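Quick one: structure below, then a few questions.
Apart from one protein chain that is not included, each protein chain of the complex appears where it belongs.
After this line comes subunit A, so read on.
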Amino acid sequence: MTPAVEAAVAGAFREEWGQIVATLIGMTGDWDLAEECAQDAFAQALERWPRDGVPRRPGAWLTTTARNRAVDRLRRQAVGAAKLREVAMMAGPGEADDAPDDREAAVSGVRDDRLRLLFTCCHPALAFEAQVALTLRTLAGLTTAEIARAFLVPEPTMSRRLVRAKQKIRNAGIPYRVPPAHLLPERTTAVLGVLYLLFNEGYAASAGGDLARQGLSGEAIRLARVLAGLMPDEPEAAGLLALMLLHDARRASRVDDAGDLVTLERQDRARWDAGEIAEGLELLDAALRRRRPGPYQIQAAIAACHASATEAADTDWAQIAALYGRLILLVPSPVVRLNRAVAVGMAEGPTAGLELVEELATSGALTGYHLLPATRADLLRRLGRYDEAAVAYREALDLAATDAERRYLARRLAETAGLVEGPRQTGR
């Protein structure tokens, strides 16, 4: 096979897999059949495209092939003639003007099976980890083995998780549809939550050598792009995509050659991906113009403040602190409060920041979370209270979960300890 055909099949897989599976589930109601027939269609493409050439519309070719396969399989299983006719009659995407899902599509203003699939995968009656796995399998086309690797569980465990989730959808009557208007905000939040978790899993792994996990960020961006395209009236969908792009733009500079995390202020900003930043900013501006802010838009706006500062010293911390203030109103979590304390510490000085951190520490909400003492330590160090800072760094060091974080904190502790013992030691 020529590299061109190979690339065409790979490209079609990335672009069309979710659409084909979603369409076939819509036609047959059978998730396993849909996946198997989609797989068969790609197998046929690998066989035929090198010989016959790549079709003009690969997606339509694949959908038709998969649908024919489904009709064959259903015929062999001797399903009712009515159901067979129904499936056989259904035209490919873009031609199905009389498809039974039209009424529903007209109601919600969208007509794409992928959106129905995404909402069904992320139905709150499914366990969260099942939602995530199902989304990756059916929409992104990752194999069970790949998903298992990404979530560090044995393949049979992941396989059971997927089987159970599909069984529950069928047996419990989870509807295959975009939820009606009164459920839409809540369900959209669930979908956004799944995609954001996928992104973060991949992003957090970028310091390690784990490529399977790193790939999750790319999948999350791809799915968020699909979602934002399918829900143009939902500014939070665009906000989430913008947030992901603005973070992903910093990926290359987040880790140094030794595999250590590089803090935002020390990152080489020339290595940030200008294309991703530009796209993220544009998406965010368009979303904000709709004047329906939400947690993802606000977090994207915070990321945008960082992305737009040419140097760390140019960062508009006052704006960031104000944005965290608004985020707290929507997401009153202690982690958001801690982030706000950091921003206030930068905007108004360490005393103001420390006051907020002490408040949080007293509340006990973040007990055991290493970033609480780490933040306290940084603020104390900036105030010149080195003894107390060293104690807080040690406390953070005991709680930190990853080696990279421990190495960072140990470095800071060493610097601070040097200052405690006197100026002689600072000349190292």
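Heads up, the rule we're going with is that a residue touches a chain if its C-beta (ideal position, glycine included) is under 8 Å from a C-beta of that chain, and two chains touch if they have at least 3 such contacts; residues count from 1.
One rule holds in what follows: contacts and distances are computed from a predicted model.
Not every chain of the complex appears here, and the one that does not is recorded in UniProt as "YciI family protein", selected from "Paraquat-inducible protein A", "ABC transporter permease", "YciI family protein" or "Probable sugar-binding periplasmic protein".
Here the missing chain is touched by one residue of A:Gly18, A:Gly59, A:Gly141 or A:Pro179, and it is A:Pro179. Considering the full assembly, A:Ala125 is the residue among A:Met1, A:Ala125 or A:Ala414 that touches the omitted chain.
By the touch definition given at the top, subunit A reaches the unshown chain through residues 123, 125, 171-175, 179, 183.
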